[in-house]
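All protein chains but one are shown at their positions in the complex.
Letters A, B and C mark the chains in the order given here, with residues in each chain numbered from 1 onward.
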Amino acid sequence: MRRPTLADTLTAPAEGGHAAHHDPGHETNTGITNEKLGMWLFLGSECLLFGGLISTFLLYKKKLNTFPGFENTSIVKLGRNVFDIPFTSVSSFVLLMSSLTMVLAVSALTRDDQRRMRTWLLATVFLGATFLAGQVYEFTAFVKEGLGYTTNIFSSAFYTLTGFHGAHVLIGLVILMTMFARSLQGKLRARNAETLEIAGLYWHFVDVVWVVIFVVVYLIK
Amino acid sequence: MNEMVNGEVEKRKMSPKYEYLGQPRRQVTILLGMMLFALAGCSSAGRPLTTLEPRGVAASSIHNLVVPVFVVAGVVFVFINFGVLYVAFRFRRRAGEQDVFPEQVHGNTKLELGWTIIPALVLAGIAVGTIATLITLNAEPDNMAQDVEIRVVGQQWWWAFEYDLGRDGTVDFVTANEMIIPTGTPVNLVMTSRDVIHSFWIPALNGKKDVAPGRVSKLWMQADKPGRFLGQCTEFCGLSHGYMRMMAVAKSPGDFDQWVAGQMTKAAIPEAGTAARRGLETFTSTCTGCHLINGVNTADCTPISTEKQYDPKANTCWMGASPFTSAAQVSGAAPNLTHLMTRYVFVGALYELRNVETGALNVNNLEGWLRNPGDYKPMAPDPTRGNTYGRGMPNMKLTEDQIDDLVAYFSTLAPPSA
Amino acid sequence: MALVEREPLALPTGAGTGVAIEPLGVLARPRTKDGWRSWVTTVDHKKIGIMYGAAALLFFLVGGFEAMLIRIQLAQPNGTVLSADLFNQVYTMHGVTMVFLVIMPMAAAFANYLLPLQVGARDVAFPRLNAFSFWLFLGGGVFFNSSWLLGGGAADCGWFCYAPNSGVAFSPTHGVDFYSVGLQLAGAASLIGAVNLIVTVLNMRAPGMTLFRMPVFTWMQLVVQFLLLFSMPVITVALFLLTFDRSFGANFFNVEQGADPLLWQHLFWIFGHPEVYILILPSFGIVSEIIPTMSRKPIYGYPFMVFSGIAIGFMGWGVWAHHMFASGIGPISVAAFSISTMFIAVPTGVKILNWMATMWGGKITFNTPMLFSAGVVAMFTIGGLSGVTHAVAPADTQQTDTYYIVAHFHYVLFGGALLGLFAGMYFWWPKVFGLMLNDRLGKVHFWIILVGFNLTFGPMHILGLQGMSRRIQTYQPTDGFTLWNRVASFGALVIAVAVLVFLYNIYSSWSSWKKAGRPNPGADPWDARSLEWSIPSPAPEHNFDFVPEIHAQDDFWHRKYGEDDKGRAVRIASTEDIVQKGDATDVHLPSPSFYPLILAAGLPIIGYGVIFNRFIAIPGLLLFLFGLFGWAFEPATEPGDHAEDGTHGGTGGDDHDAAALAAPGNEEAHVG
Partner (left out) sequence: MSVETVATATAGHPEHAEHGAEVHESHDRTYVKIAAILAVLTFMEMLTYFESIFPDAIERYFALALLVLMSTKFYLISAYFMHLRWDKPVLRRVFLTGIVIAVVVYLVALTVFNFWNGPEVMPR
């Protein structure tokens, strides 16, 4: 989030306008605002979190397939075969497109194009919510097929990993909706475009994690 | 060593008669000052778990590796610590001395590179030795015993040893707490756990190796001479972790073969009307839920009720519960008591069952254990914690008569030759 | 941001910006400048640092009491002071308390207090988040210790809490739940603190303060914060898996279902080994400040000191499996980790030799901080050397899980980390509180603790080599462990005396200072080198009257002293002329707030809900949401306080929604 300095606040025009041309982080040593640097540090840290969950999942997927006594149980078959790849592909695509609308919203805000910004923001929320709904549907379908959270090591690891991702999506949605509410109040202007950009960073990260999950969890055998 | 605990039972812990370790022999090693200090106070006698006196090939190779490392570390220790003292005395500002500034040295890259590279080279030397020893320890020795392999099973809080004669994958007999091995040959140990992670460690023979449920770890052991070598579980495994010990007993090949032959014989059924016979009946009605004595169960693992049902071949019940068949999580099985009287220790190898020298049964310990096992080894958390879970042997609330009968029966549990 | 501006700008209240928005928060903006309210609502990094230190000292007494119980139990064979059950709880709590609730927060105390001062900043990057970190840590620590009363017993699984022994089947009380949730909270606090401090150091340095002009302490703390940043998520994963297993019936450590018990070990030690450096590096930094000051020489080989710290940080990621040499990870893995572990000794050795070279040729004043620092050099070396013997993997199979290891890591964590932290306390006490600790008592403290420490942990080397296992609640008279255990227990008593001397020193120094009419020790009592000594003691609330321009490493020193042609220091200006007066009145600071505390208070209650009953979580959740909401709508700086600008705005929230909170919060701060 860009926070104007004192001089900036004093000289800024009353409404939007050219503030976007002012480099927000020029007061810091790195030239990046504290908030943006903080967000990136946090995202770097999140890599280790999702890395751990993904590794756990991979290990247990393999274990379930090879552990003595579990070779041919129906639970094992459930493990991979419940996946509906075309369906998940569509969800992945939806989430991917939400990244596009997100970046377009940020871009519109830097031009202080409120109408476009709100449209794209709303589209992002819509696409994100669609993805989340798809995940809820997927979970329900799996549970109906007999793959509950406590069924086996595979299911525990799968639900934990995708659940953590889903929680991140949910938090992202809350952030975006807050942003949208702010813009309706007229409080999201070009000079705080960085606020939206940082929210966008988080959103894109959630997307990027799904890119990895889609391949590693769903597609690679 | 005989002491009154809780004022009830005289519990006799393992006697310190370790044949081999009993010889007072001072280890003379040029080690760190502190270790010299240590060794000054400790001859090997009375240090049954010491890591400094290897009694087998594996432990020796570790010892030969670590002693030079100790020497190197000792030299560095002296260098740095005396260096600090020297610097402190030489460059200290004495009382009343004028505040004259020393030369402002900012560093010397060559010197600093020097003391980066030299330690690295020393460590590289240590690394070479380490890798060499690792290879030795992990390769299966050429002379590995082919006629016996031992499956070691850790559980809360004792060890089972399943003997696989001929290494053909079938368990031939099972013992507990005491692991008998022949001298002069490395014996392969295949190890796992029934519940939590334990660690198998006989310091005189080899380093430790964890045993984890669902996993198999391997270790080999060779004792150079006959002797009794104490071990201790070294991975924290719950309440009585401190009481989980084991004894490795090395016998000369001849004695070992004799012991094996004895273990393979069937136990005799005591004559009707004797106390021992009553003890057997108590055993089959009360104890066989967990314990097994080969031959006193029917093939479907129920205790025999009449002598006609006696089937000496029906000895696989306990082994069916072996974790080598499936991963069982919670302890349920108890030590196999077949030929109990060939063992000298019981209850996690912590208590004396028979005197090592005289072979006399320690009736006090056995009766006390039957009377109230929890008194010998903590097996349930403090009652204040408001839960009732427990491990190991519960108090069976036996009457004194039953206890006497059981002791009479147990004292018959030995192969004919023994 | 604007914290590094050259001159503070005075601004008439609310002029031009129209930032007169009344906070929506239910709680009025706290205004008190003193009294307990000023502490619970503070966002000042110095007050937060002091609170970190006080909390850590308190937990130190708790952990020390537990240590005494352990030593009393083990003073003789067949000890009956503690039951096996209680012993397991006590040693678990001792370990976790000392690592997570003593050394880490004590290091955090120094980081919080000193980093902004050493880089020339007015506060940390996110002051409210900083307060939140502290309250969350405190909440986690209290939560964890409340298991004694509420959990049906404390955790009894060791600080490492290996699965499956930590499962419900084997540890049915709630102790382990308290462990996993409590550490989760403290871990989140550390992670947020790490982000905060990294941003502070990277972004808010004074003009001219390049990274390679920063004090070594700042460098070591920066490395530590990066280690925290990347290692905390790993333990977070592990603890989540454990919580889900215990509370929701997941199967991560359910061996019957084919789970691998080594998964926990890997996750724990991937975190756990960087954690070791998280514990020791702050102390290295402290020593690297004290030795040059007291030797009257610059640190020897500054670049080597910095790069060896960074190297330790990196290599710390590649050695975790040396904690698992005996766990059956396969000979190739053992060999690889054995070698990587050996070579981490190289950068560590560089540091020790550079400290000695700094002292060499110096004029060393042996006051208390210097004694403790020399103690660190000597004692840590012993821990480092025994560490090399563990790196020799075959030897480790004889040593691991024996008292030899206990001796090793106490020489590292007590002889290294804790002695260093004591050195830091004596060194910076005048800066923090405006009074000197008694040097005589400090020296008594040092010698008693040095003797006690070596009496306690020296014999443990011997005990370990004689085969005494760790974590055993008792041993047998026939084991031959009795003598050295007695010595160790006696040593523990000596340490306890030393701690009492330290506490008495704090008290008596304070009371005699008060009696003497509160004499001020001056801005620079040690004739020191770094920036925090250029401002009055105690540090004024606004830190710097004006942010200094930095021209060299040890800039403050170089303003006092030049060098003659023989390379000797010559005074060129008197300290009094250089130091700031601390009387600037036109500096604006972030306003205090209740919301970090409220937000942090909600989380432990949710934790109780996870453990006992989901309904308990509801008030916690409400409190949390209330805190979140209040935080978001409270301006970071109060218009009435005529704060300079949005500089001190905090982003907020837990580690998943910082942006959500940040957005509205900082907008309120400046949008009119």
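Throughout what follows, a residue touches a chain if its C-beta (ideal position, glycine included) is under 8 Å from a C-beta of that chain, and two chains touch if they have at least 3 such contacts.
As the structure is a computational prediction, the values presented were derived from the model and not from experiment.
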Candidate in contact with the missing chain, chosen from C:Ser38, C:Ser146, C:Ser247 or C:Ser333: C:Ser333
Option from A:Asn65, A:Gln114, A:Thr130 or A:Thr150 whose C-beta touches the chain left out: A:Asn65
Selected residue (touches chain absent from view) among C:Val81, C:Leu150 or C:Leu211: C:Leu211
Option from C:Ala131, C:Ile192 or C:Ile270 whose C-beta touches the chain left out: C:Ile270
Selected residue (touches chain absent from view) among B:Gly96, B:Gly169 or B:Pro416: B:Gly169
Missing-chain contacts mapped onto chain A: 20-21, 23, 25-32, 36-37, 40-41, 43-48, 50-52, 54-55, 58-59, 62, 65-68, 85-86, 89, 92-93, 96-97, 99-100, 102-104, 106-107, 110-111, 193, 197, 200-201, 204-205, 207-208, 211-212, 214-216, 219-221
Residue ranges of chain C at the interface with the undisplayed chain: 4, 198, 202, 205-212, 222-223, 226, 229-230, 260, 262-263, 266, 270, 307, 310, 313-314, 317-318, 321, 329-330, 333, 549-550
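Following the convention adopted for this analysis, only the chains that are shown with their structure count from here on.
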Chain A and chain B, separation of their C-alpha mean positions in angstrom: 53
Approximate Å spacing (C-alpha centroids) for the pair chain B, chain C: 40
Whole-Å gap separating chain A and chain C, where each centre is the average of the chain's CA atoms: 32
Multi-partner residues of chain B (at least 2 other chains): 214, 327
Residue list for chain C, restricted to those that touch at least two other chains: 254, 258-260
Complex contacts: residues of chain C adjacent to chain B: 78, 83-86, 88, 152-153, 156-158, 162, 164-165, 169-173, 254-256, 258-262, 295-298, 300-304, 326-328, 331, 334-335, 338-339, 342-343, 345-347, 349-350, 352-354, 356-357, 359-366, 374, 377-378, 381-382, 385-386, 388-389, 391-402, 458-459, 461-462, 464-480, 483-484, 561, 563, 566-570
Of chain C, residues touching chain A in the complex: 1-5, 9, 11, 15-17, 125-126, 191, 194-196, 198-199, 202-205, 209, 229-234, 236-238, 240-241, 244, 248-252, 254, 257-260, 263, 267, 270, 644-647, 649, 651, 655-660, 662-664, 666-667, 669-671
Chain A residues within the chain C interface of the complex: 1, 3-10, 25, 27-30, 32-35, 37-39, 41-42, 44-49, 52-53, 56, 59-60, 63-64, 67, 69-70, 149-150, 152-153, 155-157, 160, 167-168, 171, 174-175, 178-179, 182, 187-189, 192, 195, 198-199, 201-202
